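Of the protein chains in this complex, all but one are displayed in their positions.
When the chains are written out, they are named A and B in that same order, and each has its own residue count from 1.
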Amino acid sequence: MSRGPRTSPPGSGVALAFGLSALSSIGLTVVYAFGGQPQLEGLLLGVALGGLAVGLVRWAQDLMPGGGYVEQRDTEMGGTLQSDAAVRLFERGEEEVQRRSFLGKALGAALGALGLAALFPIRSLGSAPGTSLVVTPWADGIRAVTIDGEPVRPEELAIGGVLTVFPDGHPDAADAQTLLIHLSPGTYRPVTSDREGWAPEDFVAFSKVCTHAGCPVGLYQPADHRLFCPCHQSIFDVLEAAAPIAGPATRPLPQLPLRIDTEGYIAAGGDYSEPIGPGYWSRPRA
Amino acid sequence: MRHVQGRAGWAVKVLTALGAVALGGCAYTSNLTSPYRSQEPVADGPERGRVLYLRDCAWCHATDGSGTGRGPDLISGTNGAAMTDFMLSTGRMPINDPSEPTRLSPPSYNPAEIEDLVAYVSAFGGEGPPVPVVDSEAGDLALGLELYQENCAACHSTTGVGGALAAGPDPFDETLIAPSLIRSTPVQTAEAMKVGPGTMPVFGSETFSDMEVNSIVRYLSHLQRPDDRGGLPLGHVGPVTEGAIGWLVGVGAALVIVRLIGTRVGEE
Partner (left out) sequence: MLRQTAGWFDTRLGTSAFVQKALTKVFPDHWSFMIGEIALYSFIVLLLTGTFLTFFFDASTSHSVYRGAYEPLNGVEVSDAYRSVLELSFDVRAGLVMRQIHHWAALVFIGSIVVHLCRVFFTGAFRRPREINWIIGVLLLILAIFNGFSGYSLPDDLLSGTGLRIAYSIALSVPLVGTWMAFLLFGGEFPADEIIGRLFVVHIMIVPALIIGLLTVHLAVVWRQKHTQFREPGRTEGNVVGSRLWPSYAAKSVGLFFAVSAVLCVMGGLAQINPVWLYGPFEPQQVTSPAQPDWYLGWVEGALRLVPAFDVRLFGYEIPNPFFPAVLLPGVTFTLLLAWPFLEQHFAHDKEAHHLLDRPRDHPVRTALGATTLTFYTVMFVAASNDLIAKWLGASIFGITLVFRILILIMPPLVGWGTYRLMKALTASGAGHLSEMPLAALTNGASADGHGSRVHEGKAHTGDGHAGDGPAGNGLGAPAEDAHAPRG
């Protein structure tokens, strides 16, 4: 690189850089010995390494023989003569093998069988999907409980309130996480006649797992009764049985039928209206 | 040449017109507000709440708080003392023009004036909760973290900086934002939970005990002065600013360095 006129002797900058680097390393030791501090550690480490960098590069640029060397390329690379010879050698061996073609086929069969057998351990990696994507622990009469296992009475959630609930006894069932919502009185609209009794005392419940990519649909806006998924911005309308009204989701959030049990707690009236969560190849149609 | 001049003249006319509209708009807005909100202070006294209410609020909310076509009533739902205090102390009310969105801004009244207004509005008989008493020291930090993550983080972000909400599906809808909680006072936080202002759900006393509210407030006050042990917080919004810094500072610096070490074409 071109540089301006120099006043100090060449190499002094290099020595200065190396010296700064050494000082910084000593400083790093001190900082570490006194308990460490992330910002100082990073900065001192940076200066120690940066000093080495500046020193080496200046040394190479100012004091070492630079560019202008010429090296010839191998012109024979990619030539065909030697590869022809290699192919002939391979084919001579292949003829020997093909004379015993039956043995060759038997070898192939044995290797193929071994290859198939070697695939079986893959099966051990996980359980079979079975019905686990279709059913959840919710069933008729199972109470809705908070993450701490507390059952919920209708009077414990104000109008406009929302609570994440789980089936009693399964507070870790990620596929059964449910949004319990207290609607304004009289606003529930069943989309089908069988859903008429699903909202006792203006409480509705929907799966919290987004039908697009599975994020928890955690944002509830009671003023416009919308649920919003923060991952890819799908919006669901709670008064339209959580049908998607914007964003990439294509299916409503499955609804959980609710009832009030004999002791006055909110319980499920069955499993969800359809399989929860994102779609997959063999997902049964609702 | 004539053609160019003609075009320039046309541009000047358009600009003038635009300027006139803009100025007229300002004048229009200020005309609208001045009769209803005077900036003169009102003397302290038993009548201050009423005077302020009639001067600044009644035009939209009616003299008895029953609401008008311009603004909602102050009695139904969770309206009442806590709601009034929240709206006034966060500067969301008053607004000059009923079509304006309510925004977090510096309060228009001093605390004593707000107290008088809250007392006057609560006398309308709103059923909403009273202004809560909060003692964050009585809360439990770990419980607060758990409750915050479970109930607040989805909208206000785990770091409390807030986030966008579902404003749609019409692309020309005005924006909805879960506001940043970084400047929220303990009382304002508790009020918001209890009354559910705007599009926020209600997290009332049926759902959260005083202890739980205190805990959430305590964790929030920790988030307001978070432990940024790693250095510059980069806005606490996660990978977006990190990626920008990674490219602009990280990859950028590395490219400058190789440019300094290497040569260009025609340069030895």
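Definition applied: a residue touches a chain if its C-beta (ideal position, glycine included) is under 8 Å from a C-beta of that chain, and two chains touch if they have at least 3 such contacts.
Keep in mind it's a predicted model, so treat the numbers as computed, not measured.
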item: Of A:L16, A:L40 or A:I260, the residue in touch with the unshown chain; value: A:L40
item: Absent-chain interface as seen on chain A, which is shown; value: 32, 35-36, 38-43, 45-50, 52-57, 59-61, 64-73, 75, 77-78, 122-123, 125-129, 132-133, 147, 164, 166, 174-175, 177, 208, 212-216, 218-219, 230-234, 244, 246-251, 277-283, 285
item: For chain B, the residues touching the chain missing from this view; value: 141-142, 144-146, 149-150, 153-155, 157-159, 162-175, 177-178, 219, 222-223, 226-234, 236-240, 242-243, 245-247, 249-251, 253-255, 257-266, 268
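We adopt the following convention: only the chains that are shown with their structure count from here on.
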item: Distance between the centres, which are taken as Cα means, of chain B and chain A, whole angstrom; value: 32
item: Touching residues on chain B, where the partner in the complex is chain A; value: 77-78, 150, 153-155, 163, 165-166, 168-169, 176, 178, 196, 198-204, 206-207, 229-231, 257, 260-261, 263, 267-268
item: Chain B-facing residues of chain A, complex; value: 1-2, 38-39, 42, 53, 57, 61, 66-68, 147, 155-164, 216, 218-224, 226-228, 230, 233, 235, 245-246
